[in-house]
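Below, a portion of the complex is reproduced, with chain positions unchanged.
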Amino acid sequence: MVSKVHVHIEKMPKLRNPVMVCGLPDSGNVAKLVIDQLVKQLKAEKFADIYSSSLPPRVLIRQDGTGEVMKHSMFFCTNDNGRHIVLYTGDAQPANPEAAYALADKALEIGQSLSVDTVLTVGAYITGQFANEPKVFGTGTDKELLKELEAMGVSLISEGSITWMNGLLVGLSKLRNMKAVFLSGETSGYIVDARAARAVLLVLSQKLGIPIDLAELDQKAKDSENLVKSMEAMQGRAEKDEIGYIG
Amino acid sequence: MVSKVHVHIEKMPKLRNPVMVCGLPDSGNVAKLVIDQLVKQLKAEKFADIYSSSLPPRVLIRQDGTGEVMKHSMFFCTNDNGRHIVLYTGDAQPANPEAAYALADKALEIGQSLSVDTVLTVGAYITGQFANEPKVFGTGTDKELLKELEAMGVSLISEGSITWMNGLLVGLSKLRNMKAVFLSGETSGYIVDARAARAVLLVLSQKLGIPIDLAELDQKAKDSENLVKSMEAMQGRAEKDEIGYIG
């Protein structure tokens, strides 16, 4: 079968010195939470829908009761310092490597046609553990960028790999001679983790020079935290029960 | 590999204001039961066979002992109010997303070339529970359609998703500027459920303005019901046994 990628663009925006921020659904849904939050807060305007026959063959039912086939979307907005921001996210990642490459490359191609020269991709850094203060881990395509990340309190990654589209968006940027950075929020991978998303947003806020209202995400992060605590409590009780049982 | 879709059409029919009703094999076989019943009752005439190398590589042996490769088919018939109906079903769904998109889009392309502007897709609404009175749940591509559905006693869906071709036929209709509705009969998903098919046919009968003889399906539905009862009875006994054991 041939995967078809269809791009629907009503009107291509004209942008000033844009930076592109990408995040496709991943473990803990960190990436999508971050981009959805940015779209909402920055009142970003959608200019592109990207359809692919390698996305899960599925119609999502929206809250108003109407259904729509799964897709990816691109948005744009201005930040206060006059630099445009392009945002890229979607309903799901595709099911095979070839389509992951094709979609990541298509999004970068659109970005590049808008004069994007720097790509920030966000995601999850999965530890299997609940962290008290989730850190932000990062990597990039050149050493200049790594220094910049460190200066913002990001911990550099020196081994391992970044999988699927959030990784490919970084790697394929390099092949297109664009600078790219990957920012990942520490998460257990077990829950939808607003705390990890919050940590990533704080770094983005600094990097992009945009104020970010964390109130909403703080509430979600609090919910995440309570969920973690109650899971830990259950585990604690379980351990006590075990002790009781042994004793 | 490249999935090939071959369409065999002897003679393209000329239709008046046609509506298209689709249902590909799904859980509980609800969709196929509905379309097979319509083909039979409305004495629909086959005009297209659609072959795909992404359907299961399998020859089905028909009751007369001859074998035929798996395929999809399209039929047409007139209803009493003079409006033509196009019916679409098949032996199986394909094994990969790309082919599901390709086949759904090919069927819609044929429908659109016949001037179809409304697509009704039927399927299963899986609950994992046996319902006493299976409801019909629905969604659609615009809010007008949702109102119409509600007026016919259909419960609107406001979250979740519709998978594979029965979902894609709705989602891709929208991209082709056709109106589309999904009607799903409540079913456990555990058995071939003629009761769910019967419930969907009742709504279709109203929507399409066609009389539907439910005798045959009533018999099948009765068989389904008896099967459900005996399964519940077994479960009941099992529970009693457990009680007995505990007591």
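Letters A and B mark the chains in the order given here, with residues in each chain numbered from 1 onward.
In this section, contacts are C-beta pairs under 8 Å (C-beta built on N, C-alpha and C of every residue); 3 or more make two chains touch, one makes a residue touch a chain.
Being a predicted model, the structure only gives us computed values, none of them experimental.
Trainee: Since every chain is the same sequence and 2 are placed, give me the total copy number for this complex.
Mentor: The complete complex, not just the displayed part, contains 4 copies.
The rule is simple: only the chains that are shown with their structure count from here on.
Trainee: On C-alpha atoms only, rotate subunit A onto subunit B and read off the angle in steps of 5 degrees.
Mentor: Answer in degrees: 90, to the nearest 5.
Trainee: With chain centres defined as C-alpha means, what is the inter-centre distance between subunit A and subunit B in Å?
Mentor: Those two chain centres are 37 Å apart.
Trainee: Within their complex, state which residues of subunit A touch subunit B.
Mentor: Subunit A reaches subunit B through residues 1-4, 51, 53-61, 63-70, 95.
Trainee: Tell me, which parts of subunit B touch subunit A in their complex?
Mentor: So the residues of subunit B touching subunit A come out as 1-3, 54, 96-102, 139-143, 146, 156-165, 167-168, 170-172, 174-175, 182.
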